[in-house]
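For this depiction, one protein chain was excluded, whereas all remaining protein chains were kept in their positions.
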Amino acid sequence: MTDQTQSIAQGRSSTTRLAGVLAFLLAVFVLVPAFIALTGRWDFYYTLTSVALLSVAAAGVWLTFYIGRINIGQGAYALTGGYVSAILITQYGVSFWLTLPLAGLFCALVSVVIGLPILRLRGVYFAMVTLVLTEVARLTALALPVTNGAKGITSIPLPGELSIFGLTIIPDFATLANPKLAFYLMAAVLMVVTYLVLWRIVNSRLGHLCRSLQQNEELSASIGVNTAMLRVLAYAISSFFGGLAGAIFVAISQSIYPSSFVVQDSVNFMLYCFLGGLGYVFGPMLGTLLLYFGWDLLSVAKQYQLLIYSGALIALMLVLPNGVLSLLDRKGGRK
Amino acid sequence: MEQILANGLYLGAQYALIALGLTLIFSLMNVLNFAHGQMYVFGGFVTYTVVAQLGLPFIVGLIASAVVLAVMGALIEKFLFRPVIARSKRDESTMLLAAGIAFFLDAVILLLFGEKQRGVPKVVNGVFNWDMRLIMPYDRILIAVLAIALIVGFILFMQYSRTGRAMRALAQDRVAAQLMGVDVDRYSMIGFALGAMLAGLVGGLLVTITGINLGMGGPTSIKAFLMIMIGGAGVISGAIAGGFILGMMESIGLTLLAAYGDVTYLVIFVTLMIFLAIRPQGLMGKPWG
Amino acid sequence: ENAKLKIGFVGVTSGPAAAWGISNQRSMEARAAWLNELGGVQIGDTTYDIEIVPFDDQKDPKRAIAGMEKMAQDGIHYVVGPNVDDGAAAVRPVAEQNGIMYFPYAFPKELYTAPASNAILGMVANYQSGPAIYKYLMENNGIKKVAFVAGNESDPLSQRDSGAAAARELGLEVVSDSVTYQMDTTDFTPVLLPVIQTAPDLLVLSGVSPANAPQLIRSARELGYTGLISTETAQDAAVLAEGAGELANGFISVGGASTPELASDTMKEFVQRYTDMFGEYNDESNTKVYALEYIVETLKANPAAIDNVEEFKKTMDTFEAPNPFMVGDAKLTYVGTSSFGQKRQVSVPLVVNEYKDGKFETLFVAQVD
Amino acid sequence: MIPILQVKNVTKRYGGLTANNDISFDVAPQEILSVIGPNGAGKSTLFKQIAGFVTPTTGEVIYKGTKISGLPPHKVARMGVVRTFQETTIFKSMTVRENVIVSHHLRSKASLLGFFFGSSQAKADEAEFGKSADDIIDFLGLQAIRNELASNLPQGHLRALGMAIGLATQPEVILLDEPFAGMNHDETMRMVALVRRLRDERGLTVLLVEHDMPAVMKISDRIVCINFGEKIAEGSPSEIQANPRVIEAYLGSEDAAIGM
Partner (left out) sequence: MLSFDNVELYYDHVYALKGVSIDLMEGETVALIGANGAGKSSILRAITGLRKIKSGTISYLGDRIDGRPAAEIVKRGIAMVPEGRRVFPLMSVKDNLLMGAFTRTDKQGIEQTLDSVLTRFPRLKERFTQQASTLSGGEQQMMVIGRALMAKPKLLLLDEPSLGIAPKLVQDIARAIVAISRDEGVSVLLVEQNSRMALSISNRAYALSTGQVVLSGNSKDLMHDDRIKAAYLGGEL
């Protein structure tokens, strides 16, 4: 799968790669804000913020794909992360900025407990169990007192000031003239960091081990890989990403309900990965952009929106069954 | 007690039928058909259209559902799944396709049949009441009997017919089946059509009782997934067992846990996850299905 | 050519939950087309054609925010929707930052109580209609024991909780209020069995969706239940007829003013136009036709509000106009003081209907304050 | 001599079926020991138990004085006991070289975080593994297919690759399950020579399951024969070849030993 990408990556000199990264950062942090300022399409900020956050969660899903597991349960962790952040802020007065890593860590912890038994499952079994997991998260949120059940948690304050030794690093969002931009920058930074981490994992020995796991777990064990540990580790990282994304969404909507992340979201995360291409680190990011943004653009189609959207999805699948990024492979996607 | 069992059986029969179609498609093509629930809904709407709008007898509606869905399944296999499977590097890619088809059917159903809940009048009236210990409307009994008959018919078909044998062989080893002279393309298509047809038939059967609406597709798929997980993916007996087990669990859970409110499905889900942790291939599945 | 007045709609109109928003959007479109056909609406010195800008949020609160952002981007200040609690709560920050008044069909009180001030409840809340219905039935049918069932989702569950509280307050005995069902249940017999065994006089289907209502009614009746059944949500007669047939007779629900006794000629024409435009009427639209009417009439009363919601808020306190959809001298006003401490609710007649052989008949009419 | 590996009274039951019944034998350091027996006799099951993939129902496996039965495979591998698989088991979508490199995992000294941040240790490891992988590939004569995708290889090469993967872990004891299956005589003999060299040059102890009798006879120091899960004979190749129980159960007529 990644053989081609890797060989391409290796073939490319590190300067062109650096240029690519710089161009990407430039686009995200300079061009997009400039474009929005010029055109006055301020609503794009929220859409792109969503894309960035959803692609962070999708990056987690992609990582579980990388160890050979189909994960349709990321919604559960996004929801959990959201609730952790919301509860800590509203009931314990913890700063949003502190709840962010805590939400991620809590999800990682939960995923270790859940992952230990279910990661033994493979193929469709794992996929279906994770699908169920999303429902479990929703039902749990409905049933628990601490989540305020069906009523959800609302009127959550905006992220406050973040300062270290009296030095303000991030100002209080409520005082900002343009919190949209602030949220966008925050999400974009998070996305960039996430994909950096992902890229590092894949291109380090850790990634090779993950690939060995993906291809043959028994053999992987026989060459001395602690497969159980590696699986749980990858799943925990994945869930960490999910929790982060969920927590930020809560900050944006200033509310959370058991239905804030549902099965449909989990399925979407999976689709983003497929559409971008499972063999490419940046696949989920591209997939998220295309699918999420695509839907918004299609709203001109009125009642035919879903028809066209799904039709396009199917057509894309027929033309590029290995994901959009498989366009990069000069050889084409034949077996 | 009698009531719980009867409810469980009734639910189990319809669930098993739904799971059968899903597991058949899975075993033949290794495709987890996310659109199964939508096919079920489509079947329901076809029967509705034929019976409630055209005023034809119920059985005509059922047949129409079966035929329409079989044709739809065949076309989907031939023009969508087959080319994608042939060209994609990983089996899972078909999941994106299946999900796309689910969305597409959702859109088509909305445009064709509208957003409203639909239903057709009862086929038989009256309620069987045994001393208040067992209450079961006659139409449910009829539907359960029909469902069980269909299940039995399906098993006999798979076991003894030439087509059935070819499909079983195909599910176990594609290449070997080819070497036996089985036209794999043709039988894959037949299998998919059959699976879709089963989904459509259940939709048609249930439209007389539960009615049908656009929203029923997704949750139906999830339940069907549950059932084949319980029984073991790609195994026919497993699908049937899974269907009845889920039906029973639902019936028992709702009765016993009623006092605790919303927890039945939570309990079912958690039980299932524990069960799978102990037995990863379901009741009857081959390891790693 | 008239100037355009854009009114937004953010709600779910595709996918499994499409039914929630479609009747909403369609009643807006039908009414707008009609008003435009009459030459548009005159607000201040300008005559406007109304343009409905819809956004399908797929019942996803994250999308709903995007929808509200899009409305803000289009310079829209008046939006109908979202249809569900989580969406309505999620769009609140955007609406407040961008000066948008929105009309959710969701009941959480925080949305309408200070400091929130941009949301206007577009219908009668169940905690308002519930007590009225229970009280009426206590007095006229002598009910004593009530049971509640609800779907296991935010909206129905919170409706159940407030309904049960209201019933207790009235002195009724709540014999069962813990039973819930999954929204995708296909067989309600096991769900209802324990409820029916408590032998209530009234069975309340809290926040029941039009899809589930007929099945619940049918199952209850088939289990031998003979008491009353009611709900506080709007229902569709055709759906009940198809799904439960005559078993649904006597079912009590809240509806708009389209029953023959109440409907004005405007209402009848609206139903006709809606049917012509979309093929089939949906009784839920009886209540959903009001939001647009309120927006337009309030703007007429204070043209300065056209791009300034603060003006709109000011006008709300004193606003009054004739209700075109009802016979008699019913008025359009803003209410909600007793529920929310401020006027953040449209006054629609609380019409309680009883289903009878494929049609609704008016049981009684009440007013919310 | 002190045995390096001891199989002590190992019994494995699957439900009602007894796959191994009270099997015991010792393996001396640097010995080449073959396990033969009819199909389904329980040879692969025995190997799985030694390598930690399956836990014996009763009995134990001792490696250098430590009990290893019951440990997970990666721990057993870490201690120096590694198996190859009867089915061709390789990492399909990696090249031959990548397969071998990744299999050096056990020898990595860097920590997980070290991998992640690309510590100097991790880099040193990578360089070393690359070189070592090339050595192993050359040793097994796989140079020509170094950069082939493993899924494109024919049977025989797959076997060799399986062995390369096993060697990459630098085991002290290697268990080879039918390593010569699917090779013709010529290739088999080449592999036989290689396995010998492994023992002679690298000091490996080799356990082998194989149906290719000429190869077994040629390569083995000692042979254990099992039938229906029970050990029926143990001895030198010539003893085994002449053992009537082995002939009866496994070899058939005498001339079978030479391949026909």
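As written, the chains take the letters A, B, C and D, and residue 1 is the first residue of each chain.
The rule is simple: a residue touches a chain if its C-beta (ideal position, glycine included) is under 8 Å from a C-beta of that chain, and two chains touch if they have at least 3 such contacts.
Computed from a predicted model, the values in this text were never measured in an experiment.
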Partner chains on view for the chain not depicted: B, D
Residue among D:181, D:224 or D:240 touching the omitted chain: D:181
Touch criterion as defined above, residue of D:70, D:203 or D:252 at the omitted chain: D:252
Touch list for chain D against the chain that is not drawn: 37-40, 86, 152-157, 178, 181-187, 189, 211, 213-214, 249-253, 256-260
Missing-partner contacts on chain B, residue numbers: 162, 165-166, 168-169, 172-173, 175-186, 286
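To be clear about the criterion, only the chains that are shown with their structure count from here on.
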Relative to chain B, chain with the most remote C-alpha centre: D
Interchain centroid distance [CA atoms averaged], chain A/chain C, Å: 36
Cα-centroid distance, chain B relative to chain D, in whole angstrom: 47
Contacts with 2+ other chains: residues of chain A: 1, 139, 142, 264, 303, 306
For the chain C and chain B complex, residues of the former touching the latter: 14-19, 22-23, 152, 157, 178-184, 186-187, 189-191, 193-195, 210-211, 214-215, 222-224, 236, 238-239, 242-245, 279-280, 282
List of chain B residues in touch with chain A within their complex: 26, 32, 34, 80, 83-84, 86-90, 92-93, 95-97, 99-101, 103-104, 106-108, 110-111, 218, 222, 225-226, 228-229, 233, 261-263, 265-266, 269-270, 272-274, 276-277, 280-282, 288-289
Parts of chain A lying in touch with chain C, wherever the complex brings them together: 41-43, 45-47, 50, 139, 142, 149-152, 154-155, 158, 179, 249, 252-260, 262, 264-265, 295-296, 299, 302-303, 305-306
